[in-house]
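Only one protein chain is missing from this complex, and each of the others stays in its spot.
What follows is subunit A.
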Amino acid sequence: MSADFLYGIEVIINGLMAGVLYALVALGFVLIFKASGIFNYAQGVMALFAALTLVGVMEGQVPFSHLINAVFGTEIHHFGWEVPALLAILLTLCIMIAFAWAVQYFVFRHLVGQEPIILFMATIGLAYFLEGVGDLMWGSDIKTLALGLPQGGSMAVEEWTAGLGGDDFYGFFIDKLDMVATVVALLLVAGLVGFAQYTKQGRAMRAVADDHQAALSVGISLNFIWVLVWSLAGLVALVAGVMWGAKSGVQFSLSLIALKALPVLMLGGFTSIPGAIVGGLIIGVGEKLFEYTIGAPFLGGATENWFAYMLALIFLVFRPQGLFGERIIERV
């Protein structure tokens, strides 16, 4: 096999793994959108906030230390202990659940029945708020997430595949972290699907997604379900935040992965979990391949910024509800 062809395959594999991460973020959107009709722009900032909190808890930082120092003139910054990773993850999860409850109780409970665009705006406000709170709590410097996840290229894969090509081919370069992320994301997706299909709460969740009033009339508490989906979205955000944070450091740009998830959603349809996964894979592979074949050689690179949107835009012109979205029926 020629080296070019093999590099193409490598690009596709890397694209698939990036796509799984996109799908992971997109899942968080779909969960909330299906259950409450809220298009949650804050999903990316939730990932950032979760990762920041995890780092802060692990390192034993004092929350709001900058603010406290500025107001009272003190000099505190760390408690002086370190929390083991597993415990820190559990604590962070508790914080995300508390956050889910607070969001439901203070904001969206009051906005039930508003137009979707108003709800969308509220989540943008929420994103600003959460970003500010995250910075205030833990400081805005770039942090490294030391969870002990494997880093760097995998030598085993490289050696194992080196024999496929000629002398100028050294095997596939695949990041270990990407492989871990792919496995974790697949497990999480399987877990979520299982939860939605086979548990009582999961069924209640799907019932709410289908029809609010019918769900209410059989005795399902909408408030509880909404807190539940926000908590699940928090969990997804935590996992996405950990994976992306381990890859490129915990910093503001982490919240921009939410923007990356939007074309995934458009492609897959806002209301479909399989759509989010397939859309994520298509976008991941598509943008890597486009960059490799056309973007870098002919257009000067960095096409990843917009290619996904253009792909989704062109696709939508032919199929406005996305790949797996519910058919849009309009009546006067």
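In the analysis below, a contact is a pair of C-beta atoms (placed from the backbone, for glycine too) under 8 Å apart; a residue touches a chain by one contact, two chains touch by 3 or more; residues count from 1.
We adopt the following convention: contacts and distances are computed from a predicted model.
Student: One chain of this complex is missing from the view, so tell me which of "NADH-quinone oxidoreductase subunit H", "Formate dehydrogenase subunit alpha", "Amino acid/amide ABC transporter membrane protein 2 (HAAT family)" or "Carbon-phosphorus lyase complex subunit PhnI" is its UniProt name.
Tutor: For the chain missing from the view, the UniProt record says "Amino acid/amide ABC transporter membrane protein 2 (HAAT family)".
Student: Using the document's definition of touch, tell me which of A:I9, A:V62, A:I97 or A:L136 contacts the absent chain.
Tutor: In the full complex, the listed residue that touches the missing chain is A:L136.
Student: Which of A:L111, A:V193, A:A207 or A:L323 touches the chain that is not shown?
Tutor: A:L111
Student: Which of A:F99, A:F270 or A:F324 touches the chain that is not shown?
Tutor: A:F270
Student: With the full complex in mind, choose from A:A127, A:L192 or A:V285 the residue touching the hidden chain.
Tutor: Of these options, the touching residue for the absent chain is A:A127.
Student: Tell me where the left-out chain touches subunit A, residue by residue.
Tutor: On the subunit A side, contact with the omitted chain comes from 39, 66-67, 70, 107, 110-111, 114-118, 120-122, 124-133, 135-136, 140, 259, 262-263, 265-266, 270, 299-303, 305-306, 309-310, 312-313, 316-317, 320-322, 328, 330-332.
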